[in-house]
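Excluded from the complex is one protein chain; the other protein chains are retained at their positions.
After this line comes chain A, so read on.
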Amino acid sequence: MSFAAYKEIIEEGDTVILHIGHENMYPLTVKKGETFQTKYGALKHEDLIGIKFGSKVHATKGYMHVLHPTPELWTVNLPHRTQILYSTDISMVLMQLDLVPGNVVVESGPFSLTLSGTGSGSLSHALIRAVAPTGHLYTYEFHKQRAEKAVEEFKDHGLSDLVTVNHRDVCMDGFGLDHIADAVFLDLPRPWEAVLSAKQALKLQGGRICSFSPCIEQVQRVCEVLSESNFTDVTTMECLVRKFEVKSINMPEPDLGDMKDPHELGQGEGEGHSSDVKREQVDDNGSPQVKYAKVEGSSGWQYKHKTRKNSEMFSFRTALPPHQMPGHTGYLTFATLYSE
């Protein structure tokens, strides 16, 4: 029941997100008598009932936080299959489809993409959030078991009133909706086959459509069909997220050897003054050290060999991008249908 609106206290049957550590979270449905194994030991479900969302809970060997589910936390924590829609793409879809409370939105896609096998679809949840409390989501799935599973999960999450799950092959049989939708989302291997039916589903006053495809050939074809079907403002984009790690870095200063110091070497101060190049360095205490980089003398450059006890460090804070990140999720194609 905890998806539809925020609540304060955890009750039995609620879906919660266990935050065990950085990037280490698990979704959990609270059931009396069950235990959940974590790397910090066993956690009794009973311990969660009656406490506040956001509380610290103790397992046998450590503690963790229990969080309120949101579509985003849900997306992060789904066991990642080959392809799912990431929050970055989902954000863009919601924005570009102009969704507001009260809208009717249609989503079609094999739930293997938008809905993971074990949890509900991340996009479905985000779409429902966008149109609730007075709007509706029509979602289509051609795989019977998955459709049934989806119905069950929306019920568990307290969202049944806001969504209709249809077991149907959209490309073959269409959406079966007549001019009731404000927006349509397609996540299909052959999206162009569903464009006309999508047009039929959109309100007569017009609406927005989105097609998500991983391959450019799919984009090419769907764009052609969209234009032929009188959709306009067709745009295709790609959106990638870079996650940074904030770190303090200490970089050793290079030891280029000490310069010849005219004072130590007993050279006259007046000698070669004109060509002295002063370099200022600030040491750890903040006091400037003056070094003579080049001294005009009889022998030119001189090196003094001295081992450094504490090597100097250049310290700074930085945001490190990851060494590896998703380089492609899919192309998002958007278009508008205006009233004719």
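Please note the rule applied: contacts are C-beta pairs under 8 Å (C-beta built on N, C-alpha and C of every residue); 3 or more make two chains touch, one makes a residue touch a chain; residues count from 1.
Methods note: contacts and distances are computed from a predicted model.
The protein name that UniProt records for the chain not on display, among "tRNA (adenine(58)-N(1))-methyltransferase non-catalytic subunit TRM6", "acid phosphatase", "Isocitrate dehydrogenase [NAD] subunit, mitochondrial" or "Glycosylphosphatidylinositol anchor biosynthesis", is "tRNA (adenine(58)-N(1))-methyltransferase non-catalytic subunit TRM6".
Among A:Ala42, A:Val100, A:Met172 or A:Met251, only A:Val100 touches the chain that is left out of the view. Taking the complete complex into account, A:Arg129 is the one of A:His45, A:Arg129 or A:Lys199 that touches the chain left out. In the full complex, chain A contacts the hidden chain through residues 5-6, 8, 19, 22, 25, 52-56, 65-68, 70-73, 87-88, 90-92, 94-96, 98, 100-104, 126, 129-130, 132-134, 182, 203, 205-206, 216, 219-220, 223-224, 227-228, 230, 232, 234-246, 317-319, 331, 333, 336, 338-340.
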